[in-house]
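For this depiction, one protein chain was excluded, whereas all remaining protein chains were kept in their positions.
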Amino acid sequence: MQNLSNVTVELAAEHGLTGGEFARAVEILGRTPNFTELGIFSVMWSEHCSYKSSKKWLRTLPTEAPWVICGPGENAGVIDIGDGLAAIFKMESHNHPSYIEPYQGAATGVGGILRDVFTMGARPIANLNALRFGSPDHAKTRHLVSGVVAGIGGYGNCIGVPTVGGECTFHTSYDGNILVNAMTVGIAPKDNIFYAAAAGIGNPVIYVGSKTGRDGIHGATMASAEFDDQSDEKRPTVQVGDPFTEKLLLEACLELMATDAIVAIQDMGAAGLTSSSFEMASRGGMGIDLDLDQVPMRETGMTAYELMLSESQERMLIVLRAGREDDARAIFEKWELDFAVIGRLTDSGRMVLKMAGDIVADLPVAPLAESAPEYDRPHRASPKLDAIRGADVILRKSTRDALLALMGSPDLCSKRWIWEQYDHMVMADTVVRPGADAAVVRIHGSNRALAMTTDCTPRYVFADPVEGGKQAVAECWRNLSATGAKPLAITDCLNFGSPEREEVMGQFVGAIAGIGEASRALDFPIVSGNVSFYNETNGVAIQPTPSIGGVGLIARVDRIARVGINAEGLAIILLGQTVGELGASLYLREINHSEAGAPPPVDLAQERQIGEFVRSRIESGDVRVCHDVSDGGLGVAVAEMVLAGGVGVTMSVPNGVDHGWWFGEDQARYILAVDQKSAAQIISDSEKVGIKATRIGTSGGSTLDLGADGAITLSDLRAVAEGWLPGYMNA
Amino acid sequence: MKAAVIVFPGSNCDRDLMVALEQSAGAAPTMVWHRETTLPDVDLIAVPGGFSYGDYLRSGAMAARSPIMKAVVEDARRGVAVLGVCNGFQILTESGLLPGVLMRNRDLRYVCRDVFLRVEQNDTPFSNKYAQGQVVKIPIAHHDGNFFIDSDGHRQLEDEGRIAFRYCDSAGLVDNRSNPNGSLANIAGVLDPSRRILGMMPHPERLSDPNLGGNDGRALFDSILNALS
Amino acid sequence: MKALVHITLKPGVLDPQGKAIANALTNLGFQGVNEVRQGKYIELDLPDSDRASAAASAKDMCERLLANTVIEDYRVEIVDQT
Partner (left out) sequence: MKALVHITLKPGVLDPQGKAIANALTNLGFQGVNEVRQGKYIELDLPDSDRASAAASAKDMCERLLANTVIEDYRVEIVDQT
């Protein structure tokens, strides 16, 4: 065993292990770990891999439903979508690498989440991305936007998976810590899902994909450390993505998966070979012997430490049935990928690494996994804030000017500049493209489809973590319902500051409570997810951002609703209660430069009732135009419908309404555009079940007529909404 | 009509093209792996979009030198019709079957969106179901679609009526604003002298189904069926 | 032997990348940048043991793959391994 002497508490601390954690490592081993072992402990027990601060709370989330095949714990979540098929999906963060090197950071984020999904046997059918950037005025923002978007496109376009949706907003709290959350949705035959639990003593452990280099060593610990002013200079080696190789890996894995040669398979993501081999062994209760000399290497002189911690991309670890090595090798050679038998499963319960004839590490698998640290960190709830309504705000702009300002604001403006850089149509199944509430992607060769979206309103979560957590789930559910999809399940990507600070931990605990409550009330279980802590610089944290990615099922692609008002003479109907909540609204922020107040409360029973009503009307074919009301309220929602369809609307404004009516962000609301005949029916049907339905306008012409407040031509509206992002990026 | 679709390791529109061809022709095309050295006896060879070999070095460069392309060039010289879409167009120019090059888009960004095309020639195996001058909506999705050719080459294309499609606006106006990538003279697709080889950047296979937002691409595949069976 | 290959666009061939870089430089405040041309620089680690054969094979590689000689020029330089 090498380097026994020089591992100290100080060296452990440099690896991010606390004194207590190091003591526990020594106890488990019965001796001081060597350098390689220390590296393994440090990544396995990093926040990123061990979830030590979040585990306690994640356990409280609902994860089950009759249609859930596999919940959290595997590489991705799996749900039954009927016809013998399963949808497999997950969202993951790549925040820190994307800040340091936006193109490669974002690209490898996409690569990583794709592998999480195809490692389970699914062909990826869509990507989404939730992006949060700092203030547009911040010196770095433009460069980060440009690099991140190019990187996401560069990877997804090349591998040929359409990028169909996402979010992109700006806030100064992300100035030093942008968020890049990538989601992939795939489809697999329900009876051919692959898991990561190793089994079968003597079975070979196979390494496939790209060679290992010294890329991103310590990426997992980087993802678990805060930034300080020096991090710009430290610039750790970032990984470079190779989407072409990933495409080969995808096809080769799917080809091998069509045989029965695979026992277990796991991609090498954060902490590469260490976490993939450890997780496979520990899930299956197995030991594993690895011969590191067999690992395909890109560089000479690599040490065991480097091989185990490298985060080189486009690699997979597979346990094969003994004797199937040649079949597997033939497939990977056909696709011109590296293939190597690097070890065997054992009954020792230990992970034993050999290199050049020496044992370079010898660790007990179960104790290391079981006694991974778990913390119940102190947390403090955020103070409750008061609601703000129309009467509480000083009127700074006319309705017309406020609407134009909102439509041209960074958060609400069209994100076309982004999604046009993504191939959102490849695979020729994209039925609803970016720019709607949820994207709709047809299940190939069928008349059914999946709807998908990502949502979160960080300013709400900041103002009230519990309500904000609920709202993120509710909005996701609503965006799916607005297309006519039945929402099935969600993945979450929980981005927060340092859990070692009570108020941040309080935000986390509150958000989880809200997410859990909404997910229970809406029958919308959480099947996969990811936690990203330490998104803060110099003690200033990001707004808490639990991104929620949702998937829903559409029974008939010819029975969906779209956002655009595309015919004259339609009745515009608002479903749901309008109180005029302006607390934490975009109106308040953009027009009155205030971020004060409580966010709109979420009534989950109403949310469910109205959403189900809307879906039933879309399924019956009565409703073909529908949009939910969210950021910017009613005024913005109608403006978006007008822009999407190209037909104007004349609003019928109730007497005595104020800006709370126009721009309040009250939840559980939808806007429908239906022909006159159906309008009366829908209004009376909704009133019968206690849903408030108000006729707020009629479609026609080429202006958005706001009544007494004036009118806006469609071309002015379009110029404002489409203008901001390209204008900003080309400045 | 019998067709073959060439599949490179990084092709990603091979399935889309297969579906569109099958929809028009009623029979599935043969998928031919890039390492093959011969082609089945077919009426049409289709080279699909994607990133054939990652599009590293230059788009289409490595694919053009792959084993199967020798066979494609030979069959094309014998008169078999060839359609190259997007990366397929780039491969056809790199292999010398079509003139010109496809350079990085004018503003250097990848662009994916619907564009309008004006059908400049409808007397070809690929466009006989369109009207001359018809304006159609078809999506593009590429990083390197900026068609360039020297002025003699350009003149020749114009004189011989070998510009198949040009980018235009919804009214058919061909100008700089309706040019999505900086292509010379808004050229979106070109023919070889025999008019049996077409390369085009837009993806007709992506708008050949009303569920996907349009059906204008369908006529291209119907034209092929009409001409070649 | 190592071959250092420069691939540049022929004079008169439009260079969208160079043009965009020139624009970006101007936007960054660099005044008077007249022209920017972007090419490729490729380092090949070759098995040949003498310069002449290394140069010949690098040239062959340029002709057959590395350069598109319709629009690009190339230049090969041979250096001893470092």
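Residue numbering begins at 1 within each chain, and the chains themselves are lettered A, B and C in the order written.
As a convention for this text, contacts are C-beta pairs under 8 Å (C-beta built on N, C-alpha and C of every residue); 3 or more make two chains touch, one makes a residue touch a chain.
Predicted model, so just to flag it, every value in this text is computed and none were measured.
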Checklist entry - Omitted chain: which shown chains does it touch? => result A, B, C
Checklist entry - Which residue from A:14, A:83 or A:299 sits in contact with the chain not drawn here? => result A:299
Checklist entry - Which one touches the absent chain: B:24, B:66, B:124 or B:208? => result B:66
Checklist outcome for this item: The one of C:14, C:46 or C:70 in touch with the missing chain is C:46
Checklist entry - Touching the missing chain, which residues of chain A? => result 100-101, 103-104, 210, 213-215, 235, 237-242, 244-245, 298-299, 312-313, 336
Checklist outcome for this item: The missing chain sits against chain B at residues 53-54, 56-57, 62, 65-66
Checklist outcome for this item: Even though one chain is not shown, chain C touches it at residues 6-8, 18, 21, 24-25, 28, 30-47, 57, 60-61, 64-66
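We adopt the following convention: only the chains that are shown with their structure count from here on.
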Next on the checklist: Graph shape for the chains shown, where an edge means the two chains touch. Line, ring, star, complete, or other?
Outcome noted: line
Checklist entry - Where the centres are mean C-alpha positions, what is the separation of chain B from chain C, in Å? => result 29
Checklist entry - Taking each chain's centre as its mean C-alpha position, how far apart are chain A and chain C in Å? => result 41
Checklist outcome for this item: Contacts with two or more other chains occur in chain B at residues none
Next on the checklist: Going by the contact rule already set, what residues in chain A reach two or more other chains?
Outcome noted: none
